[in-house]
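A single structure is presented below for examination.
With one protein chain held back, the other chains of the complex are shown just where they sit.
Each chain carries a letter (A and B) given by its place in the written order, and its residues are counted from 1.
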């Protein structure tokens, strides 16, 4: 609870820091704020509490998800490097402030106990993302992406709200507990109102849009590609983690009683997401666009855990989110460094070719990206392997055999496109000079790599917490 | 009495839907905006029927008043009277109509058997500012406060995106 309050205050403080002459203070200040929030968050460990008339529930699940979101945000701020050296045109104070606000929104989505809170959280996070997507104002792609995201995001929010209203109409409650007890009673007597079903579907569709699951994924590649890379990293990690935290919470508590109703459609969507994400990713020429499709495919794996809805699903989602976030931050970090120093057609080069021979010029960056790709592909001894393993074992427990087969097959397809960049780095001749990066940037990337490998070797350390 | 209200409701709803359709279908943007104003007025009337007087007033002030006027200003300033040429193919229109129609029919068909409970009792004070304030500041205090974060983000974002900068490309 304190973490949410402190973050909203820190965001405002950050805006005021923007008045200072020296912008050098912004990055350390934001890091400090996030660390404070992380500490405040960890103080809630083993506290079971409901705040403000059942609006927000703080428990260990909240602390875990919030921890992942905060750590991811920390890492992303760590690689932000004052948002480029073109300081005349950028507004770092605003960026950092909006970043902090959006984390507030994410925490609301994680801890909500009332659908109103969910809605406000989703909106805070989404509006922040619309703005951040369009921050590269001189880039027409960024503008276009922001507008596209905004249009479609508003559409999805409308659906979400429509769903919330109908669920309220059926159950007379916004609270998860109230909805759950209605659903349980009504399904016991076989008298579930059709309003609930329709509302549930719209609510789910709204959430599926936010986590970019097929067939609501169309915005993802364009937006991810158009947005400045640092915010793409933020979008594909924090938004996804928070989205799945909220999605799983609502599916496993409020609507657990009608599992039979939604499980099948969701399973079909999970399959669709896996297929579209993986197969299309295999045919991308741009690394950034590939990462967008890869993020769709990872939504598919996470959906698998939601569909399974067994007790171990939750810790599987937690572990997967953590491993995915670490690897994704590293991947986008390296992409940022590479595309800033290598130009193609007048802008940052985010094609695979940009990575040619990186192992020769910058072995460390190449290694970081390799570990990240291995983790995303789910190769053993990386965190990503255990993420997939836990998700798959949750699916096994729920007897989702056919789904599992598709997921495993698709993870093999994943190897193909993740390895393309590794091949480019190690086997292609180098083009251009080595890339110089700052110490803080390198440190952050190395940190993600070390964490990925540590989690790969000792998964139980974190798994026991979840 | 009951029946008369029902007739009013039917009339209002028909006008609302018509006006909303006009917003989308009108070729002249000014007509669009004006229809939107009509739509908002109709919605406010619905609020009144639903015993939410305060919301009805606020809706008119904020949406029909402030926001719509802003819209009109923008349209006139930019001189968008000349509507751009129709860009959607008939095929696309047909597809959109079919898909939208199917969705609508599906929702209606699914909801045809819903039993709507009658309200327990009628309290004229439900829609008063006082009641609303009590609910907002007691039950929904946290979301109410956190909505400010949302507004803050929107405001900061709008200012930041709207500010013209050196070297900005115009297209």
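Worth pointing out:
Convention: a contact is a pair of C-beta atoms (placed from the backbone, for glycine too) under 8 Å apart; a residue touches a chain by one contact, two chains touch by 3 or more.
Simple rule for what comes next: contacts and distances are computed from a predicted model.
One chain of this complex is left out of the view, and of "ABC transporter substrate-binding protein", "Phosphate transport system permease protein", "NADH dehydrogenase subunit L" or "Glutamyl-tRNA(Gln) amidotransferase subunit A", the protein name its UniProt record gives is "NADH dehydrogenase subunit L". The chain omitted from view is touched by exactly one of A:50, A:279 or A:446, namely A:279. Across the entire complex, the residue among B:21, B:109, B:136 or B:159 in touch with the chain not shown is B:109. Checked against the full complex, the candidates A:262, A:287, A:301 or A:352 give a single residue touching the omitted chain, namely A:262. For chain A, the residues in touch with the chain missing from this view are 144, 147-148, 151-152, 155, 159, 194, 197-198, 201, 205, 209, 214-216, 218-219, 221-222, 261-262, 264-265, 269, 276, 279-280, 282-284, 311-312, 379-381, 386, 390, 392-393, 396-397, 404, 408-409, 412, 415-416, 419, 423, 426-429, 458-460, 463-464.
Touching residues on chain B toward the chain that is not drawn are 85-92, 95-96, 99-100, 102-103, 106-107, 109-110, 113.
Methods note: only the chains that are shown with their structure count from here on.
Taking each chain's centre as the average of its CA atoms, chain A and chain B sit 31 Å apart. Contacts from chain A toward chain B in the complex involve residues 4, 8, 11-12, 15, 51-53, 55-56, 88-89, 91, 94, 97-98, 101-102, 104-105, 108, 114, 116-117, 120-121, 123-124, 127-128, 130-131, 134-135, 137-138, 140, 146, 193-195, 197-198.
Remark: chain B residues 107, 110-111, 113-115, 138-143, 146-147, 149-150, 152-154, 156-158, 160-161, 165-169, 171 touch chain A in the complex.
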